[in-house]
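Below is a structure I'd like to ask you about.
In this view, the complex is presented without one of its protein chains, the others remaining in place.
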Amino acid sequence: MKKFVEKDDVVVLIDLNFRKYIVYTNGKTDKIKGVGVLNPSTLIGNEYGKKLEIGNKQFWILSPSLQDKLQSLHRRAQIILPRDAAHILMYCSVEPGQHVLEAGIGSGSLTIALASAVAPNGKIISYDIREDFIEHALKNIRKAGLDRYVSIKTKDVTESIGEKELDAVILDIPNPWEAIENVWDALKVGGYFCAYSPLTSQVEKTVKELWKHRFIEIKTFENIQREMIVSTHGTRPSFDMLGHTGYLTFARKILQP
Amino acid sequence: MKKFVEKDDVVVLIDLNFRKYIVYTNGKTDKIKGVGVLNPSTLIGNEYGKKLEIGNKQFWILSPSLQDKLQSLHRRAQIILPRDAAHILMYCSVEPGQHVLEAGIGSGSLTIALASAVAPNGKIISYDIREDFIEHALKNIRKAGLDRYVSIKTKDVTESIGEKELDAVILDIPNPWEAIENVWDALKVGGYFCAYSPLTSQVEKTVKELWKHRFIEIKTFENIQREMIVSTHGTRPSFDMLGHTGYLTFARKILQP
Amino acid sequence: MKKFVEKDDVVVLIDLNFRKYIVYTNGKTDKIKGVGVLNPSTLIGNEYGKKLEIGNKQFWILSPSLQDKLQSLHRRAQIILPRDAAHILMYCSVEPGQHVLEAGIGSGSLTIALASAVAPNGKIISYDIREDFIEHALKNIRKAGLDRYVSIKTKDVTESIGEKELDAVILDIPNPWEAIENVWDALKVGGYFCAYSPLTSQVEKTVKELWKHRFIEIKTFENIQREMIVSTHGTRPSFDMLGHTGYLTFARKILQP
Partner (left out) sequence: MKKFVEKDDVVVLIDLNFRKYIVYTNGKTDKIKGVGVLNPSTLIGNEYGKKLEIGNKQFWILSPSLQDKLQSLHRRAQIILPRDAAHILMYCSVEPGQHVLEAGIGSGSLTIALASAVAPNGKIISYDIREDFIEHALKNIRKAGLDRYVSIKTKDVTESIGEKELDAVILDIPNPWEAIENVWDALKVGGYFCAYSPLTSQVEKTVKELWKHRFIEIKTFENIQREMIVSTHGTRPSFDMLGHTGYLTFARKILQP
């Protein structure tokens, strides 16, 4: 483990409000919103874990974690939050070496979480029908240093899937039920299906379509996360809370119903 | 990927109510609660994904996922549920190759999740003060095929930690605040602290102790999961719900406050 | 306020586990499940708030509150819980003197809450199509001493409503959307509509039908209640929790959209 920032390092700057900024030390001088104009090479030589001053603000400098990468994403569409991504990784048992398909790519948030999980010898195949989303997501994936594990296709998952023997397929599209036949064909036996949908009618249509195919353990979950605020006054749940992200529907391919 | 069950395979049998039974095909004939008397070698040659009959019950046969392993654990103490384990793995950015310490070992549930995440080149160090818990957990870890990634010590984490430069330390003990000084010393810069505690007073004491040391991003969360039931009648949240598991308190080591 | 139990009193017996039994002191000797054989007249003369022994069990004796009445109901169908009933009373602004229609009657739980709220000079009109439910509910309502405020009709609310200028109409039927036209006609201007439905599809159909009529403030809520357990060990949310009761959809009649 490095004690000091070196050339070629990717670092995270964390301000006093715990906002995070990912910086590549070999990058060009640039204006970063929330940091100011920064020549990344000036970070080289600082000791990890120390506080440094840029402009008139203070930042801790650390190696970026997966959580840091997800929290500092440039968002375009609504993203799948780390807590839902964590649930997907665990439930679908995503591991190094696996081949996982996702559609659509959104801002690349889930892509990054999946790519981290299958690295160094697995692959994420990501379908999306919108070129602008793909470009935006790709920037985020590159910044996270994970583009070598991701293969992106401008393709509609409800029309066809070229891949076979996939370990899992994760759908974040408005009409997941229309892709289920293709997904069954593309999955290996025992492989996982997951659809992320904000609406109850999407859940209903997806589950009812899954019933018609050879899937077991068809289950839908909703994750609610509450922060607890500890202060010198005492402890209580946070008043701020996100009321809903999306429903996660899971299933597993079998050969015989 | 294998199409048929072979000698030396570990398989999962899933019954029609989706209860899961992990079986090692080289094991001895044994009576398994929920399955009956089974000679594991009779499973060899079956096609993965097919349904087979044992006694008068039907089972699907598949390769076990991490989720399967966690759901089929022999529980002794209350376990850290997969959803909380998933949150810990994501938040602490646990990855292959890392060295992570946990205390105590409980039934080995979190140990298995952590070991899966750091394999094939990382290591989980697990402290517990009770020999009976260690023995019980070790059986579960062995059944999950992960014991080579786990090193267990009969040791009290609040007294001392021998390891240094750890990527993360996860505490599931009644008094996590008493270990915080040791944890800071044992963590690498940027390393993660996590404590799992069911009681609000434990959260309070832990957070207040963290304030006194060089940690940032001190945050406490509670995860609530709700299942949605889809039937031919319609869709609704499940009436059954676990109201509480535990609070997760996270923090990250820095050098300078 | 009476200090001692007198003839003609209705009392509640509360056992050491806080289970509640409503007893009418003028009633006949009877076997009460959880209490044993009891001659109610033997309760007369006891001091309210004291503990007494019946058989080999101990009970506190008190005057019954509305909460006691609801908690000691004989249940046949699933009941609207006190917390949802409380929300309905508040949101629909149910007050003494009002005329409120409910359909169906269920076990009479909501009827009792509504009757308590409109007494002493209001009236609850309760429709149900099943005679057996009506009979069962009526027994509960009589035991709660509220039958004089309730007028029950064997009638289908989706076919017609005879009443006019109602202050509120509360529907606990499988198809509330089919009654909405009748409800609009029966409500006074500014009057409240409420439907209690466990399924999301029921909510959808109800709201979409409300859109077609002159209603404003169309809103749907779900109430989740969590108990906190305080013990000598510390404080935490209860592990036991009811995950779902039903969705409450409210609206208010206006003349002009």
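Here the chain labels run A, B and C in written order, and each chain numbers its own residues starting at 1.
The definition used in the following text is that a residue touches a chain if its C-beta (ideal position, glycine included) is under 8 Å from a C-beta of that chain, and two chains touch if they have at least 3 such contacts.
Keep in mind that this is a model prediction, so the values were computed, not measured.
Touch with the chain omitted from the figure is made, among C:A85, C:I152, C:I180 or C:A195, by C:A85. Residue positions on chain A in contact with the hidden chain: 198-202, 222, 226-227, 233-244, in rising order.
Where chain B meets the missing chain, the touching residues are 200-201, 204.
Not every partner is drawn; the one left out touches chain C at residues 1, 3, 14, 18, 47-51, 60, 62-63, 65-68, 82-83, 85-87, 89-93, 95-96, 113, 116, 119-120, 165, 188-190, 192, 200, 203-204, 207-208, 216-217, 219-230, 234-235, 237, 247, 252-256.
Here is the rule we use: only the chains that are shown with their structure count from here on.
Measuring from the averaged C-alpha position of chain B to that of chain C gives a distance of 44 Å. Chain A and chain C have Cα centroids separated by 47 Å. Among all residues of chain B, those that touch two or more other chains are 200, 222, 226-227, 234-235, 237.
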